[in-house]
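With one protein chain held back, the other chains of the complex are shown just where they sit.
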Amino acid sequence: MTTAKPLRVGMVGYAFMGAAHSHAWRTAPRFFDLPLQPQLTAVAGRNADGVRAAADKLGWESVESDWRRLIERDDIDLIDICTPGNTHAEIAIAALEAGKHVLCEKPLANSVEEAERMTLAAETAAKNGVLSMCGFSYRRTPALALARRFVDQGRLGEIRHVRAQYLQDWLTDANAPMTWRLDKEQSGSGSLGDIGAHSIDAAQWVTGLNISGVSALLETFVQERPLAGDLVGLGGHGDLSSDAPRGKVTVDDAAIFSARFDGGTSAGAVGVFEATRYALGRKNAMRLEVNGTKGSLAFDFEDMNALSFYDAADSPDAGFRKIFVTEPEHPYVGNWWPTGHGLGYEHGFTHQVVDLVTAIGEARQPEPSFADALQVQRVLAAVESSAANSSQWQKV
Amino acid sequence: MTTAKPLRVGMVGYAFMGAAHSHAWRTAPRFFDLPLQPQLTAVAGRNADGVRAAADKLGWESVESDWRRLIERDDIDLIDICTPGNTHAEIAIAALEAGKHVLCEKPLANSVEEAERMTLAAETAAKNGVLSMCGFSYRRTPALALARRFVDQGRLGEIRHVRAQYLQDWLTDANAPMTWRLDKEQSGSGSLGDIGAHSIDAAQWVTGLNISGVSALLETFVQERPLAGDLVGLGGHGDLSSDAPRGKVTVDDAAIFSARFDGGTSAGAVGVFEATRYALGRKNAMRLEVNGTKGSLAFDFEDMNALSFYDAADSPDAGFRKIFVTEPEHPYVGNWWPTGHGLGYEHGFTHQVVDLVTAIGEARQPEPSFADALQVQRVLAAVESSAANSSQWQKV
Amino acid sequence: MTTAKPLRVGMVGYAFMGAAHSHAWRTAPRFFDLPLQPQLTAVAGRNADGVRAAADKLGWESVESDWRRLIERDDIDLIDICTPGNTHAEIAIAALEAGKHVLCEKPLANSVEEAERMTLAAETAAKNGVLSMCGFSYRRTPALALARRFVDQGRLGEIRHVRAQYLQDWLTDANAPMTWRLDKEQSGSGSLGDIGAHSIDAAQWVTGLNISGVSALLETFVQERPLAGDLVGLGGHGDLSSDAPRGKVTVDDAAIFSARFDGGTSAGAVGVFEATRYALGRKNAMRLEVNGTKGSLAFDFEDMNALSFYDAADSPDAGFRKIFVTEPEHPYVGNWWPTGHGLGYEHGFTHQVVDLVTAIGEARQPEPSFADALQVQRVLAAVESSAANSSQWQKV
Partner (left out) sequence: MTTAKPLRVGMVGYAFMGAAHSHAWRTAPRFFDLPLQPQLTAVAGRNADGVRAAADKLGWESVESDWRRLIERDDIDLIDICTPGNTHAEIAIAALEAGKHVLCEKPLANSVEEAERMTLAAETAAKNGVLSMCGFSYRRTPALALARRFVDQGRLGEIRHVRAQYLQDWLTDANAPMTWRLDKEQSGSGSLGDIGAHSIDAAQWVTGLNISGVSALLETFVQERPLAGDLVGLGGHGDLSSDAPRGKVTVDDAAIFSARFDGGTSAGAVGVFEATRYALGRKNAMRLEVNGTKGSLAFDFEDMNALSFYDAADSPDAGFRKIFVTEPEHPYVGNWWPTGHGLGYEHGFTHQVVDLVTAIGEARQPEPSFADALQVQRVLAAVESSAANSSQWQKV
């Protein structure tokens, strides 16, 4: 470990995602052999006290109150962007142009146009060996990585159905406070971009198919919510008095869409997607089911260490096989604990660091690239377009 | 039991549904106190040998080879229609006009126009005390009846989401044979009318809300299938040689649609529906999830004796409560076995007979009426219309 | 159906078990082709009004107020014994000696001595073609029959562990009323014989191994309970006032024992058994798990249509496969509904009739024989003996 060349990281933002990324940077080299040794060199944030406290708590060596300073520093090799979506394009493009590798949280941007510029910057930078990746961390859940392996191995046959739900419930209470995630200016969209984007990426990645068209419906159940301080943070647990001043919710509360994959002919797979924060009782139910002609897969992040697999070859004694994805042969898990000792939410971020650092060490493009994330962005845009147009079919 | 006035039943059709209905007519009076005593007076079918064998096996006293004869008989009080959808209108209207009560399998008809005529006939007949009901038997599953009770009691609060899937897999194999269920002429539609209709009825009935508009996608994955004999029967298990003559599949294999309930304003509940026979590994997964502001419900017919209920009032120690619906206080089950002894598929039909005979005995309209079933038919038509029109929103 | 020779049945007792058996006699010939046609000829019970009402409700042609009269009748071919255990020996032996086939509810008797006399009578009668069977109906659950098939096929390899629980909760309330099931004189034992006997039979039958020794603990949590009328019926739901007169509970509330199978060497399989009516929330959790060197099985009657099967050959992608036991190739189910349409509690009794009538029609010994049931009785006795002797190991 000590002999590896350092990879000096500068992180922008230090809220929920910043904490998860920090843990990943600290932990990855303790369990995996990496070609470069991550160093938590600096963290940037506008609030000087806040960033200083975060640096202490999360283990960063120094702080900056402006992300631009981070990019200017010579002792930073990689910029890790953990801020709201409206800032991604500016930071990422500046970092790439300054020759810094970039890890950017999802969704890549708040618009296709921004995502296109970012992708262009990424592709230009890549020619000089400067690499970039978008943080669709659910790909690094061992069970979903195993799902993709099964598809790659042909164990599902031809794919017919994709059924993807991302269900949360933290907005069910109409008096849960307004947060930046409900402000279109900052977040780009609501459940669609925040959690639906994960479903889109996971569905496309696991199946190896791209969504070619959609028909969509967006809904905002609660139009105004009580304002609580600075609109920063995940929120969701507070319940303010009903006479607090209220802010307008400018994003979707729920997104529903049907999809076709890869060209949209009648021979193709069809999908149903749903993202909401009003599915009372579902806390983080990021679910994916794929039905093929030879096999089926089902996953629910609320039971994240398991993958259900149905193999038609087992008929008539077939049944969904609940695979506890903790065997040394399974993706990632061999580096952790013995069989049967499950992982948690943050391990996806650690694996993301592993994959990113490994790719940088081997000077190859990490996945998902900005171009991959741009495709997701285009699906998000198509969903919004269809929803605004009486659900009419919208090509991606 | 012996002192109750008889209710003399004539059944048309004797395949899968005929067997289920026969069992129900025989069994209902053994476990429930009915105001009228069902008698299995006659069964009608075109094939003389077949109907005779069925009568013996299923317990019918006499046979007819023409359903018209059944209607002409004085010793028949009720006509039970268990034939494909294209025959429903003619039989039901004739029966009602002849003063016979009618139980008609779902979907009510193959078109809205037929369903409207049937509803008109039903309403006219009702003025003379001749009653009719459509056979959406899933309503009689104790767990779904309990779900409705919970909604009625206000335990869910305002409803936000409905999520309804009806997943089967018996057509996954592209060489599974052609059956009447895949022929639009006979069946009206495919997965949409056969199983999706159950989801629509259950969703509307449990929530007490009507679907007001839809955006839909229909798909036929396999366009031609090997012909196997007379196209009668459920099929699905055979696997014919690939050089058998093939028939054209003229119905949908899968139906997907989003919906709004009750008026379609943005304040209303939204729904996602999916019906397919290609969800490999799902055998009869008729699932319904409802999320409200106070509680949520989840049901899967593959575990039909359980209802999952989430009560937000239990927070922070809330969780989906898996209610084993076998308590004497639960709908229907007190008449069967002690707590904990589950029921099976056919009990829904027995309960349907109980409800129908009780309503007739009390001279009141049984539910679901033909008018209720017409509403489902209108949703089916709207789905087909939207699907044919680039998924554009279609009011019901 | 109509051409088969009749099998004229006389049933003794008409409570819970009587209702289940009546349904089975009525229903079996409607779904299965039987070599003999069951006829519900007569039912016997001491209470004249009660037995008359039961006959009407359950479909019996005539009544007797003394079981001895039933045995004397020439028009009865088979005696079906549905009374408490203390009456089994006398009725069964008399019936067998009178040349009547016998179906006797479990446990076979209230003592090994009675069971031995019954077995002797059965073996003597069998020489004259008079057959007998004990009603361990859980064997007829399709999922458990499939479990046995898997063991027979060698899919489990060498068996290491058996884990059997039968958990109910209807006595949790200390004021639930006294019933005949809590009176040792009538019932022989408590949870041990009532439900534990099912676990013992199922474990031995599925594994093909016999229990060779046990170490046991019996417990009675509530020593006295309010008296409610005639002490007949399952009880368990009433909650009498605390000043009602109380009767002494003379049986075990819970039975726990460890076991060795087949000879008791250290190389053999070991088992853990638990039967209780105080497992709050478990309504009819008759569970069986078997671990072998090649595969494992798990079953829970609360989800009775499923069998979980783990095949080590699937490693490293192995997982418990939840088989929905509704395929036509599975035991019994091909005669019922299409794939995916589950069965209920009473189907086990119907299948029991099918197997019994088929064996009688083919003039061969039905299973489980009285000798098989005697082995279970010996295990019950060993459990009681060990429990009375400081849990010391007791050979069977």
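The first chain written gets the first letter, and so on, giving A, B and C; residue counts start at 1 in each chain.
As a working rule, a contact is a pair of C-beta atoms (placed from the backbone, for glycine too) under 8 Å apart; a residue touches a chain by one contact, two chains touch by 3 or more.
Given the structure is predicted, the values throughout are model-derived calculations rather than measurements.
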Quiz item: Which one, C:Lys57, C:Arg73 or C:Arg160, makes contact with the chain that was left out?
Solution: C:Arg160
Exercise. Can you work out which residue in C:Ser62, C:Ser258, C:Asn335 or C:Thr358 touches the chain that's missing from view?
Key: C:Ser258
Quiz prompt | Touch criterion as defined above, residue of B:Asp49, B:Asp74 or B:Glu329 at the omitted chain | solution = B:Glu329
Practice problem: Touching the absent chain in the whole complex: find that residue among C:Ala98, C:Val272 or C:Ala359. | Solution: C:Val272
Quiz item: For the chain left off this view, which of C:Gln37, C:Ser62, C:Thr87 or C:Thr220 is in contact with it?
Solution: C:Thr220
Quiz prompt | Residue among C:Thr3, C:Asn128 or C:Ser390 touching the omitted chain | solution = C:Ser390
Quiz item: For chain A, which residues lie in contact with the unshown chain of the complex?
Solution: 1-2, 16, 20, 22-23, 26-27, 30, 56-59, 168, 170, 234, 236-237, 282-285, 302-305, 324, 326, 328, 336-347
Quiz item: So that we can see where the missing chain sits, which residues of chain B does it touch?
Solution: 146, 150, 306-309, 314-324, 327-330
Self-check item: Residues from chain C at the interface with the omitted partner, ascending
Solution: 160-161, 163, 165, 169, 172-174, 215-217, 219-221, 254, 256-258, 260, 266-267, 270, 272, 274, 276, 278-282, 289, 291-296, 310, 312, 318-320, 386, 390-393
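Rule of thumb we're sticking to: only the chains that are shown with their structure count from here on.
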Practice problem: Point out which chain occupies the most central position, where each centre is the mean of Cα atoms. | Solution: B
Quiz item: If you average the CA atoms of chain A and of chain B, how many Å lie between those two points?
Solution: 41
Practice problem: Go ahead and note the Å separation of the Cα centroids belonging to chain A and chain C. | Solution: 54
Quiz item: Hey, what residues on chain A touch two or more of the other chains?
Solution: 318-320
